[in-house]
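My questions all concern the structure below.
Note that one protein chain of the assembly has been removed; the remaining protein chains are unaltered in position.
Chain lettering (A and B) follows the sequence in which the chains are written, and residue indices restart at 1 in each chain.
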Amino acid sequence: MSEVGKTPTPAGRAGTKKELPEHFKAYKHVWVFIEQERGQVHPVSWELMGAGRKLADKLKVDLAAVVIGPNAEVTTQTAAESFRYGADLAYVVADDILSDYRNESYTKALTDVVNTYKPEILLLGATTLGRDLAGSVATTLLTGLTADCTELDVDTDGSLAATRPTFGGSLLCTIYTLNYRPQMATVRPRVMSMPEPVERPVGRIVFHPLGLVEDDIVTKVLSFMPDRDSAKSNLAYADVVVAGGLGLGSPENFQLVRQLAAVLGADYGCSRPLVQKGWAPADRQIGQTGKTIRPKLYIAAGISGAIQHRVGVEGADMIVAINTDKNAPIFDFAHVGIVTDAIRLLPALTEAFRARLSPHSRDRMAS
Amino acid sequence: MIHERFDAIVVGAGMAGNAAALTLAKRGLKVIQLERGEYSGSKNVQGAILYADMLEKLIPDFREDAPLERHLVEQRFWMMDDRSHTGLHYRSDDFNEERPNRYTIIRAQFDKWFSSKVREAGAVVLCETTVTELAQDAYGRVIGVKTDRYGGEIHADVVVLAEGVNGLLGSRAGLRTTPPADKVALAVKEMHFLPRETIEARFNLSGDEGTVIEAVGTISRGMTGMGFIYANKECVSLGIGCLVSDFQKSGETPYGLLEAFKRHPSVAPLIAGAEVKEYSAHLIPEGGYKAIPQLYGEGWVVVGDAAALNNAIHREGSNLAMTSGRIAAEAIFQIKSRRDPMTAENLALYKKMLDDSFVIKDLKKYKDMPQLLHIQSQNFFLTYPQLVSKAMQNFVRVDGTPKVEKERTTLRSFVKARSWTGLFGDAFRLARAWR
Partner (left out) sequence: MHIIVCIKQVPDSAQIRVHPVTNTIMRQGVPTIINPYDLFALEAALALRDKLGGEVTVLTMGPPSAEDSLRKALTFGADRAVLLTDRFFAGADTLATTYALATAIRKINDVYGAADIVFTGKQTIDGDTAQVGPGIAKRLGLLQLTYVSKVGSLDLTARTIDVERRSEGGVQVLRTRLPCLVTMLEASNEIRRGTMADALRAARAEVVKWSAQDAGVEDISKCGLRGSPTIVKRVFAPPARAERASMVEFGQEPPADALIKAIFARQPKLEADLAELARGY
């Protein structure tokens, strides 16, 4: 994106008019890069298929999935799966060199398919993999890339209108890549809703060769250390999330959040200051620079509701806020609010939920 | 320890420290200035009033690039009770002069600019460096400073203490005593951001014109104190301060006062819809002339707030700080040019020059004021504002009561509240303290 800091209102400026060069006119269709690491498809890819489908329908073009991975069944299976999420066709680069994600090989694979089959829009998940890859691919193709979009739409002239937060989330801006192709964008997990898969026949799969041998690649993967399950936070995909903020006052009180989460079978999270203070690990942070969540129920205790926090939780079906300050900004976007001391309310709430939800487990200890 | 030797070390990069360091560097002395904040002014977030005259003496063409907010064309004094204010309003187009006399500034920006001038003049400016202790020799003479940086002891001929009101270094080294609670005020302040046009409409200003409101009355709940509102370009600085000892006695909280001040029906519309940023609290030395500590010693001088040089009546601090910093530097330069050592005896020159300046003369003039206001605080800050409000309302409201009767009611309420002798006594005392 352009540094909006300099000129946020470029109306009338040269270059803002659409004058697509002739050689870009052949670029058609919407593509989604399907991120598959160690045999697992990242859910953000299916979320993007949902968003990509809408764009393709508006443009009346095809939606294609791009799958890059080892020359093995998982890769073709993933390609087949993409049709259930709305793909009209799939491009596959399968080679054992691609078993592990490496920037060199993946950049080559994706750039080649783009140059050969020429999409007008290319979407990737804003994960560590997606961001690593998108930056390299966009620079290689010398095209624009809009990072971390929260909304994607097609303008009346057929351009991609990519909206993203700017200035630390206090504002939103809509960015266009008018005269370059493809128009690239990344979207963070859970920003788009997950589409329901539908049973559909597997469509056309186009295989494309990688054209590299292992010796061409300098970077080697020495080992992979998977995160321990216990340490893993599944916040982004949790159905219920309980989170605490600075209002809790101490790391001990943060335990109250974890106890309530345990009783609800929920995941727990926090606002950024708690991570900065070391009360909670970084992967528990919710918000613009943390995780985006979309639970059925989100309970926020002692969180003021700064805009950076808000953008991470707005997708929740129901937001419940506990805060001593009746003017806290969180009450502007929560659905249900209660003005009271969270440190006193949380234990009571834990007990009350325990009693209400599973009357037989009264004597079980929380956490 | 740093082996390089300096002519002077300046501790602090506020108004006083910057004035001192700038003057010393301009005179060709080898100066190092140490500031604990991230940059000069980083701890001084508030908006304030700048008096042009004192800055002109340091940087004659400051108007060219200093970050000034608005030049003041108007001053309002308010006497407030809980629902009203009685105002005196002075505005003159004379203030729209080529070289205006007073400006509002935002200290964070202003100090940063000031500091860049100090740097340009050739001083070495180190920020994020806290002076932890004065380095003294076996005879107790100050020979330099110790800092919180690794290898951070520095030596110099003289140390200029410009560390602000807390003056920890001076106190720790036994050079001064910590000012008592009845000699310092605690002021809390907020910046309320609003669009420029809104500010101009609400305060009746155009272009870069500015205004200041100073308010006394029931807003300080009977304590010695004052509220203030400054219009900046895109924000309104607003705050209230009272003596620390009064806070201790009354149990009121500064923030509570500020909240009430903001809710006051005369104030609320001025800041409605604003976004609040930067809440800050700061002490102001208010002891006046009688609270000025020893100003110099063996190898050291003290300037600005650290020396309690603050005129509480006129809300002047930064100009006294700038002037004392400049004068100390001039004195040091004179001693240095004579190749004399920085002994207490020689540094007495600073005191002498300061005594001859407006700084000490002004403070002397009001030497009894702080005490008077303090002892009489119930009357000056509660009773009179309420009486005045009553009188004004009585005067303005048209309700069929004969005017003569109205006047009589007013007078009666004054006398009832304060008695004849009390009223005359107050007037007399006030006049004497002012003189």
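In the analysis below, contacts are C-beta pairs under 8 Å (C-beta built on N, C-alpha and C of every residue); 3 or more make two chains touch, one makes a residue touch a chain.
Note that the coordinates shown come from a computational prediction; the quantities given were computed from them, not determined experimentally.
K.L.:
Have a look at A:Phe33, A:Phe83, A:Tyr117 or A:Tyr176 and name the one touching the chain we're not showing.
P.N.:
A:Tyr176
K.L.:
Of the residues A:Ser82, A:Thr166 or A:Ser304, which one touches the chain left out of the display?
P.N.:
From the options A:Ser82, A:Thr166 or A:Ser304, the contact with the absent chain belongs to A:Thr166.
K.L.:
When the complex is taken as a whole, what residues of chain B touch the one chain not shown?
P.N.:
On the side of chain B, residues 2, 4, 39, 42, 106, 108-109, 124-126, 128-129, 147, 149-152, 154, 191, 193-195, 233-235, 273, 275, 277-278 touch the unshown chain.
K.L.:
If the hidden chain were put back, which residues of chain A would touch it?
P.N.:
1-11, 13, 15-16, 35, 37-38, 40, 42, 100-104, 107, 127-129, 131-132, 134-136, 138-140, 142-148, 161, 165-180, 218-227, 232, 239-240, 262-266, 282, 289, 296-297, 307, 310-311, 317-322, 326, 330-340, 345, 348-349, 351-354, 356-358, 361
Criterion: only the chains that are shown with their structure count from here on.
K.L.:
So how far apart, in whole Å, are chain A and chain B when each is placed at the average of its C-alpha atoms?
P.N.:
About 51 Å, centre to centre.
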